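Apart from one protein chain that is not included, each protein chain of the complex appears where it belongs.
For clarity, chains are labelled A and B in written order, and residue numbers in each chain start from 1.
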Amino acid sequence: MAKEEHRIVKGQVMVPYEVALGKTWSMFYDFLKEEKIMGKKCPQCSRVLVPPRSFCPRCFEDMDEWVEVSQEGIVETWVYVNMPFFAQELKIPFISAQIRLDGSDTGFIHQVAGIDLTEFEKVREIVKLGGRVKAVWSREKKGNILDIAYFEPVK
Amino acid sequence: MQRVAITHVAQSSGMESKESLMDFTYRVNKEILDKAGLKRREVGCIVAGSADIFHSGLSCANAFDWDGIGAFLKEGSRAEESAFSFIYGCMRILSGRYETVLVTALVKGSENPDNDPITSFYGDPFYLRPVGVNESVVAAMQMRQYLERYGVTEEQCAKVAVKNLGNALFNPYADRKRRVSLEDVMASERVYDPLKALECAPKSDGVVAVLLASEERAKTLSKKPVWLSGYGCSMDHFHPGDRDLLKGQLPAAAQRAYKMAGIDDPGKQIDVAEVCEPYAFQELLWCEHLGFCGEGQGGRWIDSGMPLMDGALPVNPSGGVLATNPYPARGLYRIAEAALQIKEEAGEHQVGKKVRTALAHSTHGFGGQCHSVVILSA
Partner (left out) sequence: MGNAVAIIGTGQTKHGRRSDVCYPDLVREAVTAALEDAGITLKDIDGIVLGTMPSMMEGVSSTHFYFAEAMGSVGKPVLKVETCGSTGQSIGHCGFFWVASGMADIVLVVGSEKMSEGDGQATMTTVFDPFFQRTFAAGAPGVFTMQSMEWMYRFKIPEEKGREAAARISVSNHDNAMDNPHAHIRTRVTMEDVKNARIITYPVRLLDVCPASDGACAVIFATGEKARKICRKPAWIKGLGFRGEEFFYGESDKAIWMSATEAAAEAYRQAGIRNPLKELDVAEIYNPFTYQEMIFYECFGFCPRGEAPDYVLKGTFLKDGELPCCPSGGTLCSNPIGATGLIRLAEAALQVTGKAGARQVEGAKLALSHAMGGVDQFNGVTIVGSEL
């Protein structure tokens, strides 16, 4: 009998979901349509959270106050992604970044683009920690996070 | 020996929620803390009960759970089934290291695929899944054996659905609220023959929280703490074909719990039971295994009226899982409902008799592969 070790069975799984955004996050996306980035302010610790939450995870109190934050902020950290993986939504290479929008107290995760991304060495001359970036809006609003098309470095 | 009590209970409305899972969870946790007069910071430890990816579309469910359950920078953990979470929370108190533990189970069935595709992933990729096995398929096979071996009738099984959906009409937190007759159940679609549609649990949204406390703390937190007096759990073989589907591990789990609680005549000593019956006939089979009636006597037992709301041993006054099935949370729902009965806080579905000892049961897996039994006492 032929030696046939380590047999492998291949398979793939697809499972559909319908996930509720809820009131607070729906409103966030409605505001994005108006090209406004809105956070929520905690009545207790006064932090402004973006994305907004209906409650403060630390104080465990409801947050009812909407606050518009700046469309500009500082790059707290970033990563140049040039590694493909299954179900990746953005085309590589792309830059994932944590941005502290002026007037907010949390890092906002989005992408930095609007520059030539093909060569990393050139990119790092432009994108820097502590550097400023500003939101660039998609013309067509679909009610998702890419209604902000990307953040571009401020010259 | 340290003791542990349930001091407070909170649960979401059984209706489908339009809130995000995070907000949905927060509301219930906020409510229970307010009821207990505690701040989030004052809770000793927090344990979540939830299932990952297939039940939420999120991997590592604890990651998303964490904010809503109020666990930021707190000692905590997560168990995959909510009866597990409950007993793990109890262990934390019994160790003497924590005075309070908040246990929260959560899921939004409305966002998820149906139970059948989800439970098909319990199956291994080589044998069971390729031949279409899921929890309902095994339940139907189990039911057929149950009918044939003991001569229990389909009508007797259907009566469980009539009883439980009837009870659910008095439970403001129930999901499926619909008065059904025996004829309705019998005439409902034979989805997995002999199982009929109204004999199978729905999928529901649900968040339920219980606050646990040490003996000393419980007495200051609540006028009527409910004590854990027994616990038992037992796991069966994986392949349904390796077992007798009508024997199973529930008797072993129950015996452990009874021994710990000092119960030798469960049918007499237990005042009310919340039993996990995702399929109607299973309530009868489980009641046999819990020792409420003899082997093969489940049909006669329901005919006798014993498990009705005003019977000698009411089973599922809340409407059970047939009415509300937030899958990974349903074990903690049973425990919470059992506690409410002892506290006399079950409202319209409070049973007529005085409840001093209540049993809560949880099961998951093909044909009840794993069972947990919890005994609570006044």
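Here is the rule we go by: a contact is a pair of C-beta atoms (placed from the backbone, for glycine too) under 8 Å apart; a residue touches a chain by one contact, two chains touch by 3 or more.
None of these values were measured; they are calculated from a predicted model.
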Inset, instruction - Name every shown chain in contact with the chain that has been left out of the document. - result: A, B
Inset, instruction - For the chain that's not shown, point to the residue among A:Glu34, A:Glu89, A:Asp116 or A:Glu140 touching it. - result: A:Glu89
Legend entry - Contacting the left-out chain in the complete assembly, out of B:Ala5, B:Val43 or B:Ile87: B:Ile87
Inset, instruction - For the chain that's not shown, point to the residue among A:Pro51, A:Gly114 or A:Pro153 touching it. - result: A:Pro51
Legend entry - Missing-partner contacts on chain A, residue numbers: 5-6, 8, 11, 13, 17, 19, 21, 25, 49, 51, 57-58, 76-83, 85-90, 94, 96-98, 106-111, 120, 124, 129-130, 144-146
Inset, instruction - Since one chain isn't shown, list which residues of chain B touch it in the complete complex. - result: 1-2, 20, 22, 51-54, 57-64, 66-67, 71-81, 84, 87-88, 90-97, 118, 121-126, 231-238, 249, 252-253, 256, 364-366, 369-370
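Heads up, the rule we're going with is that only the chains that are shown with their structure count from here on.
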Legend entry - Centre distance in Å when chain A and chain B are each reduced to the mean of their C-alpha atoms: 38
Inset, instruction - In the complex, go through chain B and note every residue touching chain A. - result: 17-24, 26, 29-30, 33, 39-40, 53-54, 56-57, 66-67, 70, 72-73, 108, 110-113, 117, 121, 125-126
Inset, instruction - Flag every residue of chain A that touches chain B in the complex, lowest number first. - result: 9, 11, 13, 15-25, 53-55, 57-60, 62
